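Here's the structure we're looking at; comments come further down.
Left out: one protein chain. Kept in place: all the others.
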Amino acid sequence: MRVLHLLINGDRVTVAAPEHWTLLEVLRYELGLTGSKQGCDKGDCGACTVLVDGKPVLACLTLAALCEERAVTTIEGLLPAHVKSGGSGPDPVQAAFDECGALQCGFCQPGMMLSARALLDRNACPTRTEIQDALAGNLCRCTGYTQIVEAVELAVAKHCGVAPRRPGSARPRGRSRPPPRRA
Amino acid sequence: MSTNEPTGAPLAPNQDPKAQEKPRKTRKIKTTKDVNGVPQEIEIEVEDVDGPRWGERKDLKVLNTELRRVDGPVKVTGRARYTHDVRLPGMVYARLLCCPYPSAEVTIDVQDALKLPGVEAAIVLETKTRFLGQPIAVVAGRTSDHADDALRALKVTYKPLPWAVDRAQALAEGAPNVRKNGNKGKPGQNGDRAEAEAAIAAAPAKLEATYSVPVQHHASLETHGVVIDYRGGEEATVYISTQWTFAAVGQVAELLGLKANQVTAIVEHMGGGFGSKFDLGSEGAVACRVAKELKKPVHLMLRRPDEFVMAGNRSGNRVTYKAGMNADGTLAGLVANAEKFGGLGDGSMARPPYVYSAGKTYSEVVAVYTNTDSNRAMRAPGHPQASFGMEAVLDELAYQLGLDLLEVRKANLKDKVWHRQLERVAKEIGWFEHPHRTKPGPNSGGKELGIGFGISTWGGGGSGGTECDVQLAKDGSVTVSVGTQDLGTGSRTLVTAIVAEEFGLQLGDVVARIGNSRLPSATGSGGSTTTGSLSPAVKDAAWNARNAFAEHLAPILKTEAALVRFAGGKVFSQANPNAAMTWKQACATLRDAGLNAHGKWDKDRAAALMGNGVHGAQAAKVEVDTLTGRVRVLEMVGIQDCGLPINRTAVRSQLNGGMVQSLSYALFEERVIDPVLGLALNANFEDYKLAGPSEIPKMTSIIDDDDQRSATIGMAEPAIVPGHSAIANAVHNACGARVRDLPLTPDKVLAALGRIA
Partner (left out) sequence: MKSFTLFNPKSLGDAVGALAAPTSSVKVLAGGQDLLTEMKEHLVEPDKLVNLKGVPGLDRIEFTAAGACTIGALVTVGALEEHAGVRERLRVLAEAAGSVGSPQIRSVGTVGGNLCQRPRCWYYRSEHAKCLKKGGDECFSFSGQNKYNAILGGGPSYIVHPSDLAPALVALGATVTLKCSTGERQVALERFFTLPGEGDIRRETVLRDDEVLTHVHVPAPAAGMQSTYVKFRERGSYDFALASVALALWRDGARVKEARVVLGGVAPIPWRAKAAEAALAGAAFEAATFARAADGAVQGAEGFGQNDYKIPLTKGLVQRALQSCG
């Protein structure tokens, strides 16, 4: 066992956990933060995605002991962080997911939204391809991703002041960088 | 829910609105109306209905609009509690050990495991197994970690027994008997083989070819599992990731030695099922056993690798078609010999020629058994399997005759709804400008574009067994209660919307209580029957509540009950709309206990509210790199009718989700087992590949609003039926590469292009 001093969603938390526990185990089994989902426990599904120092990471493949002194954001922390930074209500990504019906069973959404949040923090006006690339590590079995991508586009549109793309219409304009080459 | 899915003829959709709607009856009511402050006697015509109706579409304010999910806020904030998330005082975590071999004698020594700190139970479940992944032991520990330690401490010796995990092994001479009576089921035969063969022989174009689809997994993001809250005594609660709240109650009661009225089942939120989660399951039964022994709450969720081998699948199949086509594109005859691969189960296969008319037809369908877990219902059981070969046969024969692929479909579809739908998707995807409408494009060494089509059908009607309460409280709050479950499809929003519509309220004015077996009974969510089963019951309760409230308000509004109207958050008499009360004012006139109404799915009343039989058509556009075999789906267009849509956003989500599942089936998904070692090789999301966000093409999901039936019908299943067929046809159309075996991986595309030496 090891006493860990963590910074979770802005709160300093002290928790005793075995050294080999992952961040996901500490979140779900010690801290009751069950919003981060255990979909595969092997880094393949993305349902456990959280932000560590702003970067999207797989909580199931991250040792909790290595997260000391680092800022961890889980799905439970998005709304409070938005409010703390002067916003009202949920994070724009959450609001857009809600508005677009970008979820069915909802099990993949926490990870999906944190991947989206990480993207928008470093690229406020991404293209559709950049959105798809940023979400590429998050699997969803229900929605077919379409409304998820539309939701991120809506959050982008609200932020960047461009009209959101309607289903089946042309993509919105945004700052672009060349995507990795694919065969 | 049986795992042996119906394999009969496709359901015949009936979309004639007249067949469903009774003629409108009206009656006249005498009443008084204030005209310039002077009451005058007038006569008003009102609808004389013998039961609830959805009413005219143009009048609907909530239904048939794009609604936000009522569970959106809890889900986007991570507050939605799934079975996996349940934490109870004193709870232990249980883990299964599943046999890695398809059949084995197993010896397990649990003593070392039991000596470990924090380990509370280690129980042998099975000593001789008959399917790959069969649970053989269970352990439980104070934390998930203790359970993992216990699992590793089990001393297990496997003595593999002869097995059959694939077709070749199952049908080989001297194969071990998978089921008592051998490895083949009783064939189901239909039609006259000789007649069909003769019709094919006389046709100008003929084809004989074998098509196959692999075993597919449901791959719900939340695995199967339960939390059994039993601490001894006379009460138990089961939290369960299920498609039927009520299914587990009786089973849990029996296993714990309780009565059904001592067990409560709770399904607050669940992470997907797609047909795989109908009963307690063997994992649930094991959890009960541990709970009974320990008298402590037990948390048992399957681990992902176990989910892949023991939690069901869509059966694979292999069908040899012989078919003949006439010069006008109509099929002259069809012979189909189908094998279904559902493991220990019977598999599923809709009867050929599926949605098409094929002249003289003969089909023979037989199950081939293997030592793998039984197939379970999976979204439109049997239909995607039947669709794949039939859609391919049509294209292949059309090319022989130089016919337009769209016209060939119409020539073989009697129901004109599909003609209209096909025209629509063809227009959307650019078929009429496409250069390869009658023959495939070239195997050029470059990148080629192709388009393909597919057709779907389903029932989608409901059945009895669902009841519902609607309560109006004195403070104006409204509650709708029914024990149904929300798989993510949006049933929570559906019940809320129906009640809000009835009272002229908004979605947020009504709260839905679902997912608890203490609430009024409901049927399971399978076969797209939820909408047809749930919506008439909820509508009935809402209608009863409305009538009771109208009776109560009539004297207050100085009018007759039949004239009381609820609209825009107000309550008024049709005769005197200006003298309106707010909803809150109206409710404040109720007695302290409020108003409570009950409703149910009644055969006669439901007949006016729900329908059965839906149509769909899909088209896919792909790009094939003929040098590398890479297939990119560029665009998918789907159209689906569903009678009266309750929530258009949810319908679109079902269409998008179904089409992408079929894309995933087309390109990636396949269970792989090494037949010699008997090991599952891709029981994880790395190697069992689901389509991800980067695979998503331009998606156009169209709700077929030409269907004006005033009836609700489920539409989740058909969305998954034809997409993979359309994609495979599009690949053929692009460059002549006919791949007859899914998934369409580059090895097969390159082989079909003749590029493998």
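Should a chain be cited, it is by its letter among A and B, assigned in written order, with residues numbered from 1 in that chain.
As a convention for this text, contacts are C-beta pairs under 8 Å (C-beta built on N, C-alpha and C of every residue); 3 or more make two chains touch, one makes a residue touch a chain.
Everything numeric in this text was worked out from a predicted model, so none of it was measured.
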{"item": "Chain not shown, its touching partners among those shown", "value": "A, B"}
{"item": "Of B:E120, B:D625, B:D641 or B:D704, the residue in touch with the unshown chain", "value": "B:D625"}
{"item": "Candidate in contact with the missing chain, chosen from A:P56, A:G106 or A:G144", "value": "A:P56"}
{"item": "Contact footprint on chain B, counting only the chain that is left out", "value": "100-101, 148-149, 152, 625, 627-630, 632, 667-668, 672, 674, 676-677, 679-682, 686-687, 689-695, 745-747, 750-751, 755-757"}
{"item": "Sites on chain A contacted by the missing partner chain, in the whole complex", "value": "2, 18-20, 22, 41-43, 46, 49, 52, 55-58, 61-63, 65-66, 115, 118, 132-134, 136-138, 179-183"}
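Everything that follows uses one rule, which is that only the chains that are shown with their structure count from here on.
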{"item": "Distance from the mean Cα position of chain B to that of chain A, given in whole angstrom", "value": "28"}
{"item": "Chain A-facing residues of chain B, complex", "value": "66, 68-69, 71-73, 75-82, 84-85, 87, 143-145, 218-222, 269-272, 274, 301, 303-304, 487-490, 625, 628, 630, 649-650, 652-653, 656-661, 684-686, 690, 692-694, 696, 698-701"}
{"item": "Interface residues, chain A side, partner chain B - complex", "value": "18, 21, 25, 28-29, 32-42, 44-45, 47, 74-76, 78-79, 90, 94-95, 97-101, 103-110, 113, 131-133, 135-149, 167-168, 183"}
